[in-house]
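Provided herewith is a single structure, encoded as structure tokens, for subsequent inquiry.
Omission of a single protein chain aside, the complex is shown with its protein chains in their original locations.
By written order: A and B. Residues from 1 in each chain.
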Amino acid sequence: MTPQNLLYAKTHEWVKIESDPAGGKIAVVGITAFALELLTDLVYVALPEVGRKVEAGQSFGEIESVKAVSDLNSPVTGEVVAVNADLPGKLESLPKDPYGKGWFIKVKIADESTIAQLLDAAAYDKQCSEEHG
Amino acid sequence: MRNTRSTQLLFELSRPGCVGVDLPVCDVPERPISELLPAGAINPAPLPLPELSEPDVVRHFVNLSTQNMSVDTHFYPLGSCTMKYNPKRNERLASLPGMVDLHPYQPESAVQGLLELLHESQYFLAEISGLPAVSLQPAAGAHGEMTALLVAAAYFRDRGEKRTTVLIPDGAHGTNPASAAMAGFDVQPIRCDEDGFVDLEEFATHLNERTAVFMITNPNTLGIFEKNIKKIVEMVHAVGALVYLDGANMNAILGITRPGDFGADLMHYNPHKTFSGPHGGGGPGAGPIAVAEKLAPYLPSPIVVKENGVYRLDYDRPKSIGRVRSFFGNVGVLVRMYCYIRTHGAKGLREVSEHAVLNANYLLAKVKHFLEVPHGDRCMHEFVASPVKLKNEKNISTMDIAKRLLDYGYHAPTVYFPLIVKEAMMIEPTETESKATLDAFAEALFRITGESADLLHDAPHTTPVSRADEVLAARKPVLKHGG
Partner (left out) sequence: MPYFPNTIDDQREMLATIGAKSLDELFSMVPGELRLNRDLCLPPALGEMELTAHIVELAGKNVSAACVPCFLGGGCYDHFIPAVVDVIASRSEFYTAYTPYQAEASQGTLQAMFEYQTLIAELTGMDFSNASMYDGGSAAVEAVLMALHVGKRTGRVVVAQSVHPEYRQTLKTYLANTDTELLAVGAKDGSVAPAEVEASVTDQTACVLVQHPNFFGCLEEVEALAEITHKKGAMFIVVFDPISLGLLKRPGDYGADIAVAEGQSLGNPMAYGGPYLGIMACREPFLRRMPGRLVGQTADRRGRRCWTLTLQTREQHIRREKATSNICTNQGLFALRAAVYLSLMGPQGMRKVAELCLQKSHYALERLTACGKLEKVFERPTFKEFVVRVKDGRMEKVLAAAAKQYLFPGVQLGKWYPELADCLLIAVTEKRTKAEIDRLADIFG
């Protein structure tokens, strides 16, 4: 089930918008269950370091299965403020909780207009069913 | 009988004090090492290598060898790799001391026989390709690709042209885009239509004055001769770009047609495939390139020239791209290539392609009755099956079939390549297999398609090990003994 409370990028990343106690907004970013199913057995993830500037639609890392490698694209523009350090060592459990413990990075959003480009759950589900067909 | 004790790892077999060599006593007056080398440069500890006697080592490796399939022991229809028979005479001749115990810096006067062989080889490759200038330097096919692209880059630089893009069909070997990137170009993939031909309409939209090179494999990776090759070449030349021919599939067209005649400007050979050479568990190969006259000045140095009956290495080539490796080239592979070409002659080389194409078409004719072969009833030297129906109806994948073939005593075809074909199974029998072998192989394939999914999912059942867990290997890489 695609969570209704999140936003989605066309490239299968999900985003949870949180407000930053210090002001502004933080995007928590992960990849969707749909994408995980397509990627099959994950073996490696390369994540950026804290402080790295990321841009909406640009790669911030890579995720690999045995036979394929995919870019991880940032859904928003901003700066990486946290990285899920537990993830690389526990990739096998990522599909169990992709929208919770399976987050990848947190981005301090620099340009809030990038949020408007994202899909809601219904629009994302529609896209997935089209891709699958 | 399987000996599993001797195939433990070397480090597990090691016993302190054992040694597998007896080196001579020192026959010159010895001096203390401390006088000859600074103390800080010396490793105070012995090397942490295993300690084994000579029989230990022999038994270990000979037992390991028995866990392989090989061309000498099994039919090995690995598409695109041209796993043909390796003539034993070539091995013996390439191992003559006068051929193999030669130092790369010995004087040219002391290697006239070899230089003659290499000079002749340059000519043979020019004649077979229809491209007059040859460099024997590159170490492998992919290395040849990159070398030729560096030649193209030097050519355009010399002409003051800024061309940045290399166009590559999406069915191409992965080495093509990787080589183009290494040579400093941007890569633009070109879609193939469902019959495996270059989509001319899309091709035209990407072709412009920024295009440096179009790389094409012909026959292509579906085993089909590109029907529009003449038109494609004209389009490429019309914008001032060059055509690169990936010679991976030369085995199909020896003496039938020549890349130079159908308009290629540069190409590489895979002599270890086309002209046979031991594949050695993954190399060595060689990757000589042949180019059009206008590109000759840019070839790597040296090349072999003959003057007044004497052979020498020519380094005085001011426009050359330089070197792409140390020393002359993979000479040992080239000697085998020379022997192969001399054994066959013109008629024999043509027969190589005729038999290779006959064998592939025969196997295709048998296989198409029970496996989908989506790209037509005819092929060149190889064809690509796409058993999608089995996948959809019985959940039997190409991988399952490949693994089960091992149980029947056949090496698997190339699988999941080219990337543009679903469940791709690329079969290349080569000319050195008999009808009887092909019949038996086709029958095995047919039987497999009737076996239960459960049996196939767990195949192979008879090999020294069952399916290896690739996910585990990649998740927690163990790349040496002890971690």
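The definition used in the following text is that contacts are C-beta pairs under 8 Å (C-beta built on N, C-alpha and C of every residue); 3 or more make two chains touch, one makes a residue touch a chain.
From a predicted model like this one, the values you see are computed outputs, not experimental measurements.
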| item | value |
| --- | --- |
| Missing chain: touched chains present in the view | A, B |
| Selected from B:Leu102, B:Val239 or B:Val388 as touching the chain missing from the view | B:Leu102 |
| Residue of B:Gly247, B:Pro288 or B:Pro460 in touch with the missing chain, whole complex considered | B:Pro460 |
| Touching residue (missing chain; options B:Ser179, B:Thr211, B:Asn249 or B:Thr274) | B:Ser179 |
| Residue, one of B:Val111, B:Ile190 or B:Leu456, that touches the chain absent here | B:Val111 |
| Contact with the hidden chain (one of B:Leu93, B:Val305 or B:Val388) | B:Leu93 |
| Missing-partner contacts on chain A, residue numbers | 44, 46, 64-69 |
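We adopt the following convention: only the chains that are shown with their structure count from here on.
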| item | value |
| --- | --- |
| Centre-to-centre distance between chain B and chain A (centres being mean Cα positions), rounded to whole Å | 40 |
| Parts of chain B lying in touch with chain A, wherever the complex brings them together | 416, 470-471, 474-475 |
| Chain A to chain B touching residues, read off their complex | 41, 43-44, 64, 66-67, 91-92 |
